[in-house]
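Taken from a larger complex, these chains appear in their original positions, while the remainder are omitted.
All chains are identified by letter, namely A, B and C, in their written order; residue positions are counted from 1 within each chain.
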Amino acid sequence: MTSAETGPVRVTVWGENRHEQIEEHVAKIYPYGMHAAIADGIRENLGDGCTVRTATLDDPEHGLTEDALAQTDVLTWWGHAAHAEVADEVVERVHRHVLSGMGLVVLHSGHWSKIFTTLMGTTCTLRWRSEHDRELIWTVDPTHPIARDVPHPLIIEEDEMYGEFFDIPAPEELVFISSFTGGEVFRSGCTFRRGHGKIFYFRPGDQDYPTYHHRGVRKVIANGVAWAAGDRSAREYPTLLRYDTGDFFHGQGYRGPLQ
Amino acid sequence: MTSAETGPVRVTVWGENRHEQIEEHVAKIYPYGMHAAIADGIRENLGDGCTVRTATLDDPEHGLTEDALAQTDVLTWWGHAAHAEVADEVVERVHRHVLSGMGLVVLHSGHWSKIFTTLMGTTCTLRWRSEHDRELIWTVDPTHPIARDVPHPLIIEEDEMYGEFFDIPAPEELVFISSFTGGEVFRSGCTFRRGHGKIFYFRPGDQDYPTYHHRGVRKVIANGVAWAAGDRSAREYPTLLRYDTGDFFHGQGYRGPLQ
Amino acid sequence: MTSAETGPVRVTVWGENRHEQIEEHVAKIYPYGMHAAIADGIRENLGDGCTVRTATLDDPEHGLTEDALAQTDVLTWWGHAAHAEVADEVVERVHRHVLSGMGLVVLHSGHWSKIFTTLMGTTCTLRWRSEHDRELIWTVDPTHPIARDVPHPLIIEEDEMYGEFFDIPAPEELVFISSFTGGEVFRSGCTFRRGHGKIFYFRPGDQDYPTYHHRGVRKVIANGVAWAAGDRSAREYPTLLRYDTGDFFHGQGYRGPLQ
């Protein structure tokens, strides 16, 4: 067991941080940015069990340098208006770290981010409406650690609506299903494993609503961070290796397809 | 029910067709190319239930034009030495057709093709050895249509070895598991659904062995084609749409993230 | 391919048929019994592709003799008030046939039947309310044959409400999710495989509402029957067998645990 496994979970909360600068009503709800509220919610729940830093789109390399990711056990991702501005090079770097074992928690409109669609292999599209629907989040897997101490249902008085069909691969674990005032439903809490990394998608959190101040939403995000942290042993990228007969432990690097 | 649903399954067998031209021992096993043997195996099993054409890397646009894909219910994919030569534009086109409902059967070294890694979101790497291992393919889901009339186990006297860890998302249905002379195991028959498309990965088939002349292997590939054909109703790409409250059927196109 | 595989699917629609005799308002909706309406809906959709007989609780051996089951490719099950009156011997017989390859479609309050709870291993309990909620049934797996030609959403003007937590094993395929006027959600279309048999659970259909006259509900049930029919090769009960080294095909019967 490495010290990393027993030490606090090192979290990087990534926020696009554009709506907060452009739209006054968003800035009022989140005066320090949505990422600050998300970070507060994680600290509030995990306490000494985590260290949290934030990073935003406008930071150099979006605040996601090789070194920053190497020091991150779990990355949370909120983006919306500027998915296209995220550099492909950074997306590839994050992708590599996830497949190597870094946890990833994707929030709300992050469903359409480059990193999430790359990991899913699908369009990640859905139906939507931002008209103050009430959202009820129901637990369908009560044994899951992400559902621990979460009310059933979790009630969000108003938020944007997301509805099915949500074009994702079938989740490995479906933890939550939401309904909305208008009658739509959504698979709102989903886990996936890719390479050595664990991924949790959680639906709530449009910029127009104070969702990331909601106690229950913060609880779920913190649970998701703790779950996605995995075992945090040395990061390892899956690699094609040749093995001699009878030797199970000494793989040899690939030298090309033709003899 | 459209005529497409009741008519024969329209199959395109795609072959890289390079080993057959470069390596004499491969050409001896597959004088008309590996794709021809795969196509024969599908016809042998599905008979009037299919129409099969072939396409190869060196065809214009790799034989995978927009029109060709629109006329294809299921595409099978074998590539190995020249994954990098497949044009990104064609990969994007195939990806779009799969998400819109075209079936895809990925064979053997196609695990490392651009289209498969794009759909999976992972590295799709594995352990391997080409040393004439015997492969035993065991059915672990006897209810699955792809396992119908397949011996348990299916015995391949010699083929390349592929071993775990195979870096793919957990299959939605695990149909077959292989073991090899050396003791390695592999999830060798896996299904996935992405968008409106169905995907089947089947392991056997290195170019150095006569695997695609094997009666049982041909049976599985044909079963996989029939399964992946899906319902073949009009192809539809998943799209982000806004819905008014109370209107479930008339989505409106997306106009951007900012009000 | 046996003749059974190409011939029509032989369906037995089982109905408890008690509410229809005891409660006048139910008899008005279903003058020939709920089972008759369900049978009509299957015939309406599968036509010559099926032969349908009905059986009820009050028939000798509940109409589910060894011979009747041997001649049944798919059994549908609706029960509610009299689960306890179903003889254990008959439940064991049905269980054996499902594990041997007979398809099973469980409807609505059949969730609490002896056969379904035996197959699931859980309580199969849920939350409920019979207060004329509108039900919206959303497709979350558009590639699934059971969802073929089903409106998205499927709207049922009024029916009983079933809500989560529904105590079942995680479905192997989650096809439909329902929402209700009151805001509850339910995993309303679920598939399971047990032994050599395929099982589909579909939620709608309380006796107090005309749900089994609903065109869309009938479509789903018929799709479920077609899916559950499986390959209908010879029925085979999974059995513990000993195999000598190198002999993969000649299992020997078990003779007990001690040497």
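A few remarks follow.
Following the convention adopted for this analysis, a residue touches a chain if its C-beta (ideal position, glycine included) is under 8 Å from a C-beta of that chain, and two chains touch if they have at least 3 such contacts.
This is a predicted model, so every value here is computed, not measured.
Here 3 copies are displayed; the structure file describes the full homo-oligomeric complex as 4 copies.
Just so we're on the same page, only the chains that are shown with their structure count from here on.
Over half of the residue numbers at the chain A-chain B interface are used by both copies of the sequence. Taking the mean of each chain's C-alpha atoms as its centre, the chain lying closest to the overall protein C-alpha centroid is B. Centre-to-centre separation between chain A and chain B, using Cα means, comes to 30 Å. Centre-to-centre separation of chain A and chain C, using mean CA positions: 38 Å.
Residues of chain A found to touch two or more other chains are 163, 165, 170, 181, 183-184.
Residues 134, 136, 138-142, 152-153, 163-166, 170, 173-174, 177-179, 181, 183-185, 187 of chain C touch chain A in their complex. Residue ranges on chain B touching chain A, taken from their complex, read 19, 22-23, 80-81, 99, 109, 112, 118-123, 125-129, 131, 133, 163, 165, 167, 169-170, 172, 181-184, 192-195, 237-246, 248, 251, 257-259.
Remark: chain C residues 1, 101, 136, 141-143, 145, 148-149, 152-153, 155, 172-173, 193, 196-198, 230-231, 233, 248 touch chain B in the complex.
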